[in-house]
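Here the structure is laid out as structure tokens; the discussion comes afterwards.
On to chain A.
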Amino acid sequence: MRVARIKQGFARLRFAAVLAYVLPAPVWAGEITVFAASSLTDVLQNIEPRFEAETGHDLRLSLAGSSKLARQIQMGAPADVFISANADWMDRLEEEGLIASETRRSLLGNALVLIAHDPDASPITIDNGLDLPALLDGGRLAMALVDAVPAGIYGKAALEHFDLWEGVAPKVAQAGNVRAALAFVASGAAPLGIVYETDARAEDDVTVIARVPAESHPPIRYPVAALTPVNNPAVTAFLDFLDTPQAQDIFTKAGFTRPAE
Partner candidate 1 sequence: MTLSCHLKHAFPGFTLDTRFEVPDGLTVLYGRSGSGKTTIVNAAAGLLRPDEGRMQVDDWLLFDTMRKAWLPAHQRRVGYIFQEGRLFPHMSVGQNLRYGRWFAPKGATPEPLDRVVEMLGLGPLLHRRPAALSGGEKQRVAIGRALLAAPRMILADEPLSALDDARKSEVLPYFERLRDEVEIPILYVTHSAAEVARLATTVVTLEDGRVTGQGTATEVLGDPSVTPLGARAAGAVIEATIAAHHSDGLTELNAGGAPLFLPALAQPKGSTVRIRIAAHDVILSTAEPNDLSALNILSGTVQDTRSGQGPGAIVSLDTPAGRILARVTRRSATRLGLQTGTRCYAVIKSVALAPEDIGG
Partner candidate 2 sequence: MEWLTPAEWQAVALSLRVAFWATLFCLPIGVLTAYALARWAFPGRQALNILVHLPLIMPPVVTGYLLLIAFGPQGGLGAFLKDTLGLTFAFRWTGAALASGVMAFPFMVRAARLSIEAVDPKLEQAAATLGASRAWVFATVTLPMILPGILAGCVLAFAKGMGEFGATITFVSNIPGETQTIPLAIDLALETPGGEGRVMRLALISIALAAGALALSEWVSRRVATRVGGA
């Protein structure tokens, strides 16, 4: 009885082997490492299982401030794909020949918002007359590193546009990445913060009290590109997957926008 079972098992194995030989690539499990800006944490973690189920490839995500990731790629980190929160670092990598230019495109857009910890905080308008220090009332304005991390760079640009930067600069608490800034506001350590709209949506413990006007800062674009050398078939599968309705749906629901090309 058992012998028959074993024989059956072997038969199945042989069949599967033949099948694997004959069927197209997706059946072969590959591995792909994606470095992505921390603001993409939730959406990419959402996409991961769907991508893996559909293609059979194994996705590894490394999420951090775009600047930190770019630096690691410069130092030779074994990433296959890079999704940055601004074009600046992507340009740098392109200059150094680290990305496959033909794969580069703008994947997503985003917006900046001013968030508060207090759920009863009233909405305000961001313009030249805004008295941020008064609003902070001794507390801190949480932002990502204003000279390095895209969310911080965009935020500072916006505040400078409205001549508010000088007044509020001493009250800014710079976090290592935008999610850390979000955490400061969520925990209440900082009463206000500037983060992406998508971050604010993902966090229950913060309230959006203002949208930062898009014209006050460079357009927020998330470029994506494959890193050289491209020899991993899973890369194409991943890049293509990002365009599928499935993935797009996840992006939109989170609050990301399609970049106006």
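Just so it is clear, a residue touches a chain if its C-beta (ideal position, glycine included) is under 8 Å from a C-beta of that chain, and two chains touch if they have at least 3 such contacts; residues count from 1.
Selection rule: all candidates are chains of the complex that A comes from, given by their letters.
Small disclaimer: the values here were computed from a predicted structure and weren't measured.
Visitor: Here chain A stands alone, and the other chains of its complex are listed as 1 or 2; which of them touches it?
Guide: None of the others touch chain A; the one that does is 2.
Visitor: Per the contact definition, I'd like the list of chain A residues that touch candidate 2 in the complex.
Guide: For this pair, the touching residues of chain A are 65, 67-68, 71, 88-89, 92, 139-140, 142, 145, 147-149, 172-176, 180, 184, 187-190.
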